[in-house]
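All protein chains but one are shown at their positions in the complex.
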Amino acid sequence: MALRRFVLRRLVEIAVIFFVIMTVLFILFRLAPGDPVSRMVDPSMTPEDARLLMESMGLDQPLWTQYIYYLKNVVTGNMGVSFHYGEPVIGILMDRLPNTILLFTTSIILSALLGVFLGKIAAWRRGERIDTLMTIGALFCHTLFLPWLALIMIWFFGYRVGWFPITGMISPEVWIHPDAGFMAKALDVLYHMVLPLMTLVLIHFGSYLLVMRSSMLDTLKDDYIITARAKGLDEKTIRDHHAAPNAALPVVTSVGLSLAFSINGGALTETVFTWPGIGRELVFSVSHSDYPLAQAAFLLIAIVVLVANLVVDVLYAYLDPRIRY
Amino acid sequence: MTSALLEVDNLSIGYRTAGGISLAVDGVSFRVDRGGSLGLVGESGCGKTTIGMGLMGLLAPNATIVSGQVRFEGEDLMTASDARMRQIRWRRISMIFQAAMNALNPVHRVQDQIAEAIITHEPDLSGHSVAHRTRSLFDLVKIPESRLQDYPHQFSGGMRQRVIIAMALACNPSLIIADEPTTALDVIVQNQILSAIGTFQEEMNIGMIFISHDIAVVADVCTNIGVMHAGSLVEYGSRQEVLDCPGHPYTRMLVGSLLTLSDQPADLSGVACAMGDNGPATVEGCPINSICPDATAVCRRERAGWVELSTTHRVRCSQAGEGR
Partner (left out) sequence: MISRCRWLSHLCLLFTVMAIMACHEESRSNALKIGLAEEPRTLNIWLASDANSRKVLSLIYQPLYIYDPDTLDLVPWLAESMPMFDEQNLTYTVRLRKAKWSDGTPFTSLDVAFTGRLIQSFKVPRYSSKWKFIKQIETPDLHTVVFHLKKPMASFLTGTLFTPMVQEKEWASVAEKAKTTEKPVAALLNHRVHHPVGTGPFTLEQWQRGAFLHLKKSSYFFGTGKTINGRILGPYVDDLVYTVFGTSDVAVLALKKGSIDMFWWPIQPGYLADLSRQADIRLFTNEKSALYFIGFNLRHAPFDDPALRRAVAYLIDKDFIVSRILQGQGTKMFSVVPAENRFWYASDLPRYGDGLSRENRLKTAYRLLSEAGYTWTVPPVDADGDIQPAKAIRLPTGQTMNRFTILTPPADYDPHRAISGLMIQEWLRDLGLPAYARPMAFSSLLQQVKGNHDFDAFILGYGRLRLDPGYVRNLFHSSNDKSRGWNMSGYHNPAFDRVADRSVTEMDPGKRQVLVKEMQKMIARDLPYIPLYKPSVVEAVRKDRFDGWVEMLEGIGNIWSMCQVKPVKHDGA
């Protein structure tokens, strides 16, 4: 099985890259100015208190010892304990990961679907007003500043007309209620997801639209489109069945990679919408020098990106029968 | 003489350019009988493919039919609606595409691509019958059934071309336009494909327009031959007539190249040069007057009209019929 060999080879590569990333991360965080303690202390704290704090975090050890300890942790899958949460970082991240995946995966898939759908139409009606409108619209949305757009959305839909909750992922009112069932809770999460989803889709669909449009324009010049016409197929079938599947291949690649990067969660989106995901943890852990948490978060992202690359390659082979490993 | 399947009368097709419409096909007339076959020969770019596409109503957006009449099975295709044209395509007139083209969609299985043509035109057919027909088409072109599930890229060039032939036959059309179906294939495969096409055409009594730059190939499969040069037909007649006594100097050059295979090949470069960028001649007079050995002052001044050499053989050359 060529595919299996390919996957195995890639897995070995991934392991090597992972080790490099791991080491670089460790060094980077130690090189970065500041330490976890300097933010926790105030001048009423005696030097001894500060020392005890360092000790409790294992930061009094020499760097080599810390590195070995860190390696041991990574290998055993126990990524250490967060300085601020006092909990295993794996648990913290696994708590947040589903939230991030839920929001960002949904948003990427929605924006890709929307982008592919509109891009298809734009290319099909190239040069017409609808094409110009969509292309300009896509570029416009794509260049919007995300936090700004998010705030505008919150202000308008959350505050001005008040259709949606302002931020967060769930409403305490619903969850505190003793009779709240699973459906009520699921609906509540869905309801909170609308605004961030709309924002993310608005920001992201444009790039998919543009990729799809240009790819579709290329595809429409392909010979098999003439074949399809000669076969007497109607235009919609030609567009949707013959041109679009071929044109969508580059979109699939970019979707795959976006999915991977989406788990860092767009720290900005998560912050503005107070979405309890990985991105907010990442920002917090870096700004507070919570080394174990930050390292684990970055490693998690690295793993997902690496694996997603592999999955995209395999998926590509599945979608495009010409590609075999 | 059998009844006419397709009659093309004075067809002109032009491309819109910045400087107005430039003619790619200039006043072409011919007919194809039911079960008959016409070979269109000429340099690449002389307008043969444009004719094929024009008949199917598949011209590029910037091309337009300037004038002329096309009657297919008694129906005027020039005035047919888009919907009607879609019905005619493949069901009545199908195409065998250039072998060098990516005529098959890379992301669909070949069986689905063939079935799609059938389903489109015979929507009432059961899935079972469609599958059955697809299998028998594969049989016909001698591809093992096991490969129905394959994707186009898994076939060799020759096999792919056979799939395309199978696809062209899928709806029992009455006319097939084969556009350079063997170009880019090696000689052995080319012969297989040609004989396959010839067989089906005869057995199934299908009319065919066979487009090629290679008069040898056309001579193999066609009963009639039209020689095209710079957008115009310059000679039209039965295979015998055209090959044995070519009336037009250009035809003579083509035939010469065919006959002198063993000797020194005929020099056609002059012809190509004279045509400039292969478009229709804009110079006055006969387009090949500069390289024609028999060119006279008349040739340089005006284009010749048709000269009938026999009831089935005509030539567009002022010198023709005057004996040599």
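Note that the chains take the letters A and B in the order they are written out, and that residue 1 is the start of every chain.
Everything below uses one rule, namely that contacts are C-beta pairs under 8 Å (C-beta built on N, C-alpha and C of every residue); 3 or more make two chains touch, one makes a residue touch a chain.
None of these values were measured; they are calculated from a predicted model.
Asks: Which chains here would be touched by the one that got left out?
Replies: A
Asks: So which of A:I17, A:A32 or A:I68 would be touching the chain we can't see?
Replies: Going through A:I17, A:A32 or A:I68 one by one, A:A32 is the residue touching the chain not shown.
Asks: May I ask which residue of A:F104, A:Y208, A:F284 or A:F298 touches the chain that does not appear here?
Replies: A:F284
Asks: Per the definition of touch given earlier, which of A:L25, A:V272, A:A294 or A:V312 contacts the omitted chain?
Replies: A:V272
Asks: Which listed residue, A:L3, A:I17 or A:M45, touches the chain dropped from view?
Replies: A:M45
Asks: Any idea which of A:D95, A:D223 or A:D320 touches the chain not displayed?
Replies: Spelled out, the listed residue whose C-beta touches the missing chain is A:D95.
Asks: Which parts of chain A face the unshown chain closely enough to count as touching?
Replies: Per the touch rule, chain A residues meeting the hidden chain are 32-34, 38, 40, 42-50, 52-53, 55-58, 81-82, 84-87, 95-96, 99, 147, 151, 154-155, 158-159, 162-173, 175-176, 187, 191, 194, 270-276, 280, 284, 289.
In the analysis below, only the chains that are shown with their structure count from here on.
Asks: What's the distance between the Cα centroids of chain A and chain B, rounded to whole Å?
Replies: From the centre of chain A to the centre of chain B is 54 Å.
Asks: List the residues on chain A that touch chain B in their complex, please.
Replies: Contacts found on chain A: 222-224, 226-234, 237, 241-242, 245-246, 319-322.
Asks: Give every residue of chain B touching chain A within the complex, in rising order.
Replies: Against chain A, chain B makes touches at 56, 58, 85-91, 94-95, 97, 101-108, 116-117, 120-121, 151, 153-154, 167.
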